[in-house]
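As you look at this complex, bear in mind that one protein chain is not there, while each of the others sits in place.
Showing subunit A:
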Amino acid sequence: MTTVVRDPVTAADPAPEPPTSPAASPTRHRIRAAAGFAFGAALLFAVAPLVLSDFRLSLLAKYLCVAMVAVGIGLAWGRGGMLTLGQGVFFGLGGYAMAMHLKLADAGPGAMPDFMLLYGQLDELPLWWRPFASPWFALPATVLLPMAVAFVLGSLVFRRRVRGAYFAILSQALAAAMVILLIGQQGTTGGTNGLTDIQGFFGYDLDDPVNQRMVYFVIAGTLLALLAVARHLTQSRYGELLVAVRDSEERVRFLGYDPATVKLVAYVVAAGMAGLAGALFVPAVGIISPALIGIVPSIEFVIGVAIGGRATLLGPVLGAVAVAWARTALSERFPGTWTYLQGLLFVVVVAFLPGGLASLIGLVRRRDDDAARPGRFGRLRPRRREGTA
């Protein structure tokens, strides 16, 4: 149980440290960011566990996983202009990698997971399942596997300058293909049911509320760490370049940079974040299935980001948590109403408030965070006045 105590500390510790110095940003920014992180950490680690019941806390853990995906989407879409409608794929890869390991661990050494025995098509464990028995393979795989897939797809697609709507549609098609593949290979993937009924998490019984709390702390710490990574990236020179590619890819190319590489980095990082989120979602919820990673959930990841403010750091997180919470609160009682509301949110926020709610609340901050403000047409104004684009 030492992890319960240690993890928050190690995860929260690096957070208040100011990210590397962007030349343009004064110390004021760093102090404010540090204060923000400290406030967030206090909220997540002290207030939430005290105020919320075990049930609510485990729900919050689930929402925070969605928020991790949102941080990645904020980076790739808000900053990089790549609307990825297939983050569910990476979420799913991370989730399945983790779930496969936990299922094998539940079954015990040499045994097969319960669902394989149920379908009874297999005599022994399929070859590609075997490495996942080792945590030394499975844990890195939850992050590296999604990143590898994103790297292959991204480098193929970005180098050939497939972008904008084309990229969005391809990423969505990826989600469709992944789900169809998972469902089709029922004998080895669990099909529509997915991998369910996960009992243990590295020796801890997940039914025990104390251990659920531990999982929550791990998730909260990871989210803070990912936020620190995202802030570091966006405040660096690379972050400036990424925004520049979003706003005028050709101009960046003429300046001698390779926009494909710039975009690839953001896409791969976003995929890694989604993978990590998926991996932590599994112990928090106890299931991973195609219904959680397909086209519809993939696009639902995006709506939270749009509502919160796609180009801001915290907007996606708050938006994702708010949408997930509203969904649980409303969809149980009025399922139809929630669908209407969700549709309306898409329409109203994206069409009439492209900066998200952050553009309302963050009016004060506008002056010092130019890049966080998509202009009327989704482009930001040039930082310095240049000629016409």
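Here, contacts are C-beta pairs under 8 Å (C-beta built on N, C-alpha and C of every residue); 3 or more make two chains touch, one makes a residue touch a chain; residues count from 1.
Following the convention adopted for this analysis, contacts and distances are computed from a predicted model.
Please identify the absent chain by the protein name in its UniProt record; candidates are "Branched-chain amino acid ABC transporter permease", "Succinate dehydrogenase iron-sulfur subunit", "Aspartate carbamoyltransferase" or "Heme exporter protein C".
"Branched-chain amino acid ABC transporter permease"
From the list A:L153, A:A284 or A:A358, which touches the chain that is not on show?
Residue touching the absent chain, from the options given: A:L153.
Out of A:L122, A:V162 or A:L255, which touches the unshown chain?
Here the residue in touch with the unshown chain is A:V162.
To test your reading of the contact rule: which positions on subunit A touch the chain that is missing from view?
With respect to the unshown chain, the touching residues of subunit A are 81, 83, 153, 156-157, 160-162, 164-166, 168-170, 172-174, 176-177, 180-181, 183-185, 250, 295-296, 299, 302-303, 306, 336, 339-340, 342-347, 350-351, 354, 377-378.
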